[in-house]
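Let's turn to chain A:
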Amino acid sequence: MNTSRHLLSVLVWFPALAALATLFIPRQAPKVMRAWAVGSSLFLFGQSLQLLIGSTHSVQARGFRFVEDHAWIPSLGIRYHLAVDGISLWLVLLTTFLTPLTLYVSFGTIRNKQKEFIAAMLLLQSAMIGAFVSLDLFLFYVFWELMLVPMFLIIGVFGGRNAVYAAVKFFLYTFAGSVGMLLAILYMVSRYKGLTGNYSFDYLDLLRLAFPLSTEKWLFLAFAVAFAVKVPMFPLHTWLPDAHTEAPTGGSIILAAVMLKLGTYGFLRFGFGLFPFASHWIGPTVAILACVGILYGALVAWRQHDFKKLVAYSSVSHLGFVMLGLTARTPAGLSGAILQMVNHGISTGALFLLVGVLYDRRHTRDVGEFGGLAKVMPWYAAVFVVVTMSSIGLPGTNGFIGEFLVITGSFTSDLLRVSYRCMVQGDGSRQCEVASIGPLFAMLASFGVVVGAVYMLEVVQKVFFGPNRNPKNAHLPDLNPREWTGLVPLLAMIFAVGLFPTYFRARIDPACESFLAVYNARRTAIAQNQREEPWLLDEALLTPPPPAGPQGPAGGHP
Partner candidate 1 sequence: MTVTLGHYLALASVLFTTGAVGFLVRRNALVALMSIELMLNAVNLTLVAANRWQPSMVPAGAEPATPEALAAAAGYASQSAIAHHGQVFAFFVIAVAAAEAAVGLAIVLAFYRLRKTIRTDAADTLKG
Partner candidate 2 sequence: MPSSKVELVAFGLLSLLAVGSAVATISYRSAIRCAVGLFFHILSLAGLYMTLSAHFLAAVQLIVYVGAVVVLFVFVIMLLGPAADAPDDGAGRTPRWLGSGAAVCVGALSAMVVLSYRPERVLRPPSYGTLREVGGYLFGPAVLPFELASVLLTAAVVGAFAVARGHHDKVRLATGLGPDANNPLPSDQAPAAEDGEGPSGGRS
Partner candidate 3 sequence: MIQTLAPLAPILLMAFGAVALMLIDAFQDEEGGLAMPAALVHFVAGSTALLLWKRGLPLDSGLLHGYLVIDKTSLFLDAVIGLGGGLASLLAGGYLHEHKLERGEYYPLLGFASCGAMMLVSASDTLMLFVALETMSLGVYAMTGYRRTSARALEAALKYFLLGSFAAALLLAGAALLYTVTGHTDFAGIAQALHPTGEQPPDPFLVDKARISILAMLLILAALAFKVGAVPFHMWVPDTYEGAPTSTTAYMSVVVKTAAFGVFLRLMLTVFGDAGSASSAAGWPALMAWVAVLTMTVGNLAALVQTSVKRMLAYSSIAHAGYLLVGVVLAPRGGGVGAVAVASVLFYLLAYTVSNVGAFGALMLAGRRGAEAVSFDDLAGLGKRHPWAAFALTFFLLSLTGVPPTAGFFGKFYIVRTALDSGLGLLAAIVVVNSAVSAYYYLGVIVKMFMKDPAPGATRAQPMASGTIFFTLVGAALGVLYLGLLPERVLSLALAAAERAAP
């Protein structure tokens, strides 16, 4: 079946249709249902691999490929505009890669209401892929909100004792966080209409808008709150530990591995993309918050006794790295951040899976309950150690590449700077001395790496090599085939990214560079030409330089 012409539509809608179909499979045939769920999501994964094939049906404009652009609600200027570039490509693949794994693994633990679980997971997949590939802001918002409902159900229905509280908290945080974004989108569209006479929600059209700094700040903040809740950035992270602790293993994996990425992705694509000047203004603040997140997440994780909470706080820490890489806005920082998004998806997904394995056997997640498991479950211990290495960024694993790029990226960033000793000149302009503070952040982040290594290794030491005090631990079965099936692809990916990063970066770097080219061009244009009212930028600014060759390594990385 040649689906590549509508490949993105297939990726977005096929899971939703599969979810609908699932509802009609009788409960008496659970095997059919499971086979259908795994089969359809595997099929989708197969389809999504086409995204890697060259540039079939691509439109080279602005580096977006597999473009589908149709009028949807013409009178409001809303379009059905889907496309991927190197930034979203790997995130889509991450989604399609993890969904079948998660579904398959979850069948081991979720016995009741499998039908609802499958339907919710597939619907969630639809919404997440949709949000990654939408270039129309209305469409993006639709998918963004649509994600909430299935995730809410997954946490609330299949979760633990306090699941309802966690689910409602999750829903309300994210729902309330994104209403400001809706307002900001509408405000931009309204200004666009005022300037051009047409409504458009299209990202590429709205890129032409430039705002006075004061307006841009508000708009950026409205977007930033929505994304920061999702990431979650310190101090808006409080829903995450609750949601993770209560969610079922499958929900935790998807939540951590994919859904949080939507926040960072949104920051990059829409927050930084649309508001270069405001993001420049707020860049150091975001970087500080990111560093606080890295250290705070790591330190709190250190103190946790609940395995899942530990992993959840480590997520806060890891996503701090991603945010730091994004705020650096250097080619290395950006591609490191994107790589780190994928890495975090893989290794945290694997960690949650492993925690789930332990929980299934002992029905507790208290770290103190365990000890000396290396003898009882040698394979489990081996896998766990490998995943831990990836999570703390040992060379040879995926985590190393990402963290290294982020740290070098922020070290060399000349956009992270503070101004001091400002003087008002004769003509009223302000002259300031500027100091680059990128190295400071790089140092803080490196410190975070160390703390992360310490607490993860401490846990490994306690759980696997410490004395086994609890007799219940003496006869735990090792990994079963189902669990192996889930873990092997993840392990493979850990080493694939770790050993062959060039393959991945070949697709990420050009996209980052063209993104930065547009970003910097817009930033300079806006800074040079501050006005009282919104105005339109020259369209030539938005055309990135011709992309570097597909294999050619991008400059600027070590």
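Everything below uses one rule, namely that contacts are C-beta pairs under 8 Å (C-beta built on N, C-alpha and C of every residue); 3 or more make two chains touch, one makes a residue touch a chain; residues count from 1.
On how the list was made: all candidates are chains of the complex that A comes from, given by their letters.
Remember, predicted model here, so these are calculated numbers, not experimental data.
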Number, please: which of 1, 2 or 3 touches chain A in the complex?
3
Listed in rising order, the residues of chain A that touch candidate 3 in the complex are 72-76, 116, 141-142, 145-146, 148-149, 152-153, 156-157, 163-164, 167-168, 171-172, 175-176, 179-180, 182-183, 186-187, 189-190, 193
